[in-house]
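One protein chain omitted, others in place.
We just call them A and B in the order they show up, numbering each chain from 1.
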Amino acid sequence: MTRLNNSTRLTTRNWAEGNYGRRKKSVGLWGDAWRRLRKNPVAMAGLVIVALMTLMAILAPVISPHDPNHQYMNRGLTSMGAPVGPSSFFLLGTDQNGRDLLSRMIWGARISLTLGVVINSLNAVIGIFLGVISGYFGKFVDTLVMRLTDIVLAFPFLLLMIALLAVLSPGMESIIIGFVLVGWAQYARLVRGQVLSVKEMEYVQAARALGVSTPRIIFQHILPNVIAPIIALFALGVSWAIMGEATVSFLGLGIQAPTASWGTMIETGASWITSAPWLVIYPGILLLITVLGFNLLGDGLRDALDPHLRR
Amino acid sequence: MLSYLIRRTFWMIVTLFFIVLIAFVINFVVPGNPARTIAGPKASPEVIKAIEEKYDLNKPVPVQFEHYFVNLLHGDLGISYRTNESVNSELRTAFPKTMYLGFSVFFLNVLIGVPTGIYAAIKRSKFMDHVILISSLVGTSAPTFWIGYILLFVVGYKLSLLPIGGYGGISHVILPAFTVSLASAAGYVRVVRTSMLEVLGTDYVRTAEAKGLSQSTVILKHAFRSSVIPLITYAGMDLGTLMGGLIVTEGIFGWPGIGQMAVTAINYQDMPTIMGVVLVAAVAVVIANFVVDIIYALVDPRISY
Partner (left out) sequence: MKKLGAKKSAVAGVLAASMLIVSALSGCGQTNTPQTQQQSASSNATPQMGGVLRTWKQYDPKSLDPTDCGDTDSYDIQQNIYDGLVMWDKSGKEIVPDLAAAMPTITNGGKTYTFQLRKDVTFQNGDPFTAADVVYSFNREASKSIASPGESYFSMIKGMDDVFTGKAKTVSGVVEKGKYTVEFDLTQPTRTFVDVLAMPYAFIVDKKYTSALPNQAALSLHPIGTGPFTFKEWKKGQDIELVRNPHYYLKDAQGRQLPYMAGITWTLGYGNSVAYLKFKDKKQDFSLIPTSDYVSTLNDPNMKNDITSLVENDYFYIGGNIKKAPWNKKPVRQAMEYAINKDALVKLYNKRIVAAWSILPPNMPGYQENPSGYKYDPAKAKELLKKAGYTNGLPGVHPMVYVKNSIRDVLAANIQAQLAAVGIKITLDGVPFPKYLDEVTKGKEDMVYGGWMQDYPDPDDFLNILFNTNQIPSNNNVGYSNPTVDKQLNQLATVTDLQKAIPGYQAVEKQILDDAAIVPLYHDKEAYLIQPWVHNSQLHPVYPYFYYWTMWIDQKAEQAATKG
């Protein structure tokens, strides 16, 4: 499981800050960040992976060689009903239903990425909302929100998901509900910290003194400053959600058949690991690469967007 | 400091209470009738009624919660729907085994993380540093269950180097511990590397170097010592994630800890046991975080509360 939880909390600014060199002059946060990112080959590799995966998900109907749900009962299965290996017709072989594995992997990217993005968008919205009010208003609201965050983060994530999914019925909605119930807390905590530090900056103090309304301060001055770390967390969050979905699917609590999802593909394929290993290996590698891509990108972004590094 | 300690303790208790509440709510929204699940479809209404009485299921929800909570205060987690035994006694057997595996993972993480982190810090921004960065990210990105099966199949079966699953001494613990560690050691590498870099840049280490102390002495005496605290705090915070890895891994390798208990309980929809495991694991995480915060407050005078 990706450690969304901790990487942002303690593992400091960056890994290879040596790469970035020292900028003499600031050219604005975004331009500066982009330049840093471009200079970081590892993060760029992540960006390329993420871009390719996104493209694959969007173009699935075009590039997928077969209908992902079509069951080739004769051509796609041996006489004993075992999946057939890679061939020119089925480039990566078939699955236990005689369906083309490659097509299902391509369509699976849609599910994984959609889930990752939907879950994290919801998390971000909830997290930003709670984080901002918590950080900006402080006091009682702050205590309440942060304690709630602590409680959510104190639950071992996977166990909570197991308990939740055991009582909800398996499926896309349940996974989204479950992952949002736990996932917002990271965003809230991050945003609150950012708000706290921004709040004390002179220009915000000045705006306050000038009597600028609270919502305006939040939207004009605070939120723009909070967006950067959120983007980094978002990338890491997508990798977390994709891996999480695969793991709960592996425990049999995942998405309903016959929808192609990498997690359920690996789970059902796991019973074929010795004789049709492609069922586990290819989706496993694709999962690994995707998660890795988002992790690399997220780490790179975090470093590139870290205002402490802008000198 | 004392007031911080009191406040922190108070909030820890509140957190624990809410964890219990959440776990109970999850338990309560179980679809269907647990008594029906226990008895099976053929059971007569009388059987269902008797089972409801036995497990307290016929009472109103607040009463059920009160019972559960009062029992919990006495340290009683209830009776398993599946085995009819107290969840406590089952946890008492299983938890130490999870601890055994957990500590083995921690040991491996340190064994891998510390030297690698130090090495990466020394080779900062050089080729090897990047290799370590990338391989640690690959390790983090690999699905634990996937790695588990592949290790088991290749090392355990094909090469016959280590036992194929099961509980036992060092030879049994290596594969499952390594499976979990593959994903979690990366964090240790980072922490060590980062704190090393910070310390290596400070004046007193430069002074020490200037005094002519050898590099290894400097690293061991000064730099490494200062990364011990971040390492411990990181380990504490990593506990929640570690628990997740343990659940999956125990299930694959047949390690009779609380993770396996949870997996079995899911298969039988044994809610008291699922709750028991969730609570024990959550409490472990809460306490670990508490200890981490206290240590942090103690050692870092810059933090004011």
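We take it that a contact is a pair of C-beta atoms (placed from the backbone, for glycine too) under 8 Å apart; a residue touches a chain by one contact, two chains touch by 3 or more.
A quick note: this is a predicted structure, and the numbers were derived from the prediction, not measured.
Touch, as defined at the top, links the missing chain to these shown chains in the whole complex: A, B. Of the candidate positions B:Leu200, B:Ile252, B:Val277 or B:Val292, contact with the hidden chain is made by B:Ile252.
Of the candidate positions A:Ala43, A:Leu77, A:Leu92 or A:Ile106, contact with the unshown chain belongs to A:Leu77. Among B:Asn84, B:Ser135 or B:Ser171, only B:Asn84 touches the chain that is left out of the view.
From the set B:Thr241, B:Gln260 or B:Asn289, the residue in touch with the chain omitted from the display is B:Gln260, counting the whole complex. Of the listed positions A:Gly93, A:Pro170 or A:Pro283, the one in contact with the omitted chain in the full complex is A:Pro170.
Where chain A meets the chain that is not shown, the touching residues are 69, 71, 73, 77-82, 96-98, 166, 169-170, 250-253, 256-258, 264, 267-268, 270-276. Listed for chain B, the residues touching the missing chain in the whole complex are 30-34, 36-44, 46-47, 50-51, 53-54, 82-85, 90, 93-94, 97, 145, 149, 152-153, 156-157, 160, 164-167, 251-257, 260-261, 263-264, 266-269.
FYI, only the chains that are shown with their structure count from here on.
Residue ranges on chain B touching chain A, taken from their complex, read 11, 14-15, 18-19, 22-23, 26-27, 29-31, 124-125, 129-130, 133-134, 137-138, 140-146, 149, 153, 183-184, 187, 190-191, 193-194, 198, 230, 233-234, 237-238, 240-241, 243-245, 247-248, 251, 262-263, 266, 269, 271, 274-275, 277-278, 281-282, 285-286, 289. Taken in their complex, chain A has these residues touching chain B: 1-3, 5-7, 9-13, 15-16, 18-19, 42, 147, 150-151, 153-160, 162-164, 166-167, 169, 239, 243, 246-247, 250-253, 266, 270, 273-274, 280, 284, 287-289, 291-292, 295-296, 299.
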